[in-house]
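And then subunit A:
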Amino acid sequence: MALQILLNFILAFVWMFLNNEWSVVQFIVGFLVGLICLMLLRRFWTYEFYLYRVWALMKLFLLFNKELLHSSLVVLKQILQPKLAIQPGIFAYETELKSDWEITLLACLICLTPGTLTLDVSDDNRTLYIHAMDIQDADLLSRQIKCTFEKAIMEVTRT
Partner candidate 1 sequence: MNNLLVLPLLLPLCTAVILLFLKQYLVIQRWVSTVSVLMNIAIAGIIVMQVRSAGIHVLHIGGWMPPYGIVFVADMLSALLVLTTSVVSAFCLFFAFGTIGVERERYYFYPLFQFLLVGIYGSFLTGDLFNLFVCFEVMLISSYALIVLGGTRRQLRETLKYMLINILSSSLFVAAVAYLYGVVGTLNMADLSLKVAEAGQSGVLNVIALLFMIVFALKAGLFLFFWLPGSYSAPPSAVAALFAALLTKVGIYALIRTFTLIFHSNPEVTHSWLMGMAIATMILGAIGTVAYHDIRQIINYNVVVSVGLIIMGLAVSSEEGLEGAVFYLMHDMLAKALLFLLGGLIIQVAGTADLRQMGGMIRRYPLMGAMVFITALAIAGIPPFSGFAGKLLLIQAGLREGYFGLTAVALGSSLIVLYSLIRIFMQAFWGEEKPLQEQSPMLNRKLIMPSVGLSLLVIGMGLGSEAVYNLVADAGSTLILPMQYVDAVLKE
Partner candidate 2 sequence: MELYMSMSVGVLFMVGVYLILSKSLLRIILGTSLLTHGVHLLLLTMSRLKTGAAPLLGEGANSYVDPLPQALILTSIVISFGVTSLFFVLAYQAYRKLGTDNMDLLRGKEDE
Partner candidate 3 sequence: METIQAFGEHALGLFILIGAIICAISTFGLIRLPDVYLRSHAATKSATLGVLIILSGSFFYFMFYLDHISAKILLGIVFVFLTSPVAGHLNGRAAYRTGVPLWKESVQDELKQVREHIREDA
């Protein structure tokens, strides 16, 4: 994947070379040209075209924003309620994610989503301990995370 991006950049520079004009506009044009070339020949690569990943990232971002907004409102509502009707607690969440990046991303997303907070990570990087604001059903929460964030992350990182 990194090779693709690098190649794209090189192509942009080659474009500028050819045009003998060093400006941002030319760079962008060159980049787009390279991108199109890469896209057209995407099956040439053994792995996926990197724009898919970018797209997945965007999706993750949007998903996250949605979750952020949603659960923020939930928390705000909880705060503003005259009586606290919550059942907080800590639950362990087994993740399938492996690499440091993935786990970090997941933990951060969990943290950023109101209502949940990653408290600790087990030494083998397999279990996240999550403090949740309202833990009526721990399994449900786990499943939610698994379906939303973990899946989205996997889409970005896994081929």
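Here is the rule we go by: a residue touches a chain if its C-beta (ideal position, glycine included) is under 8 Å from a C-beta of that chain, and two chains touch if they have at least 3 such contacts; residues count from 1.
On the choice of candidates, all candidates are chains of the complex that A comes from, given by their letters.
Computed from a predicted structure; not experimentally measured.
Trainee: Of 1, 2 or 3, which one touches subunit A within the complex?
Mentor: Among 1, 2 or 3, contact with subunit A goes to 3.
Trainee: Given the complex with candidate 3, which residues does subunit A contribute to the contact?
Mentor: 68-69, 71-72, 75-76, 78-80, 84, 86-92, 107-120, 122, 127, 129, 131, 133, 135, 138
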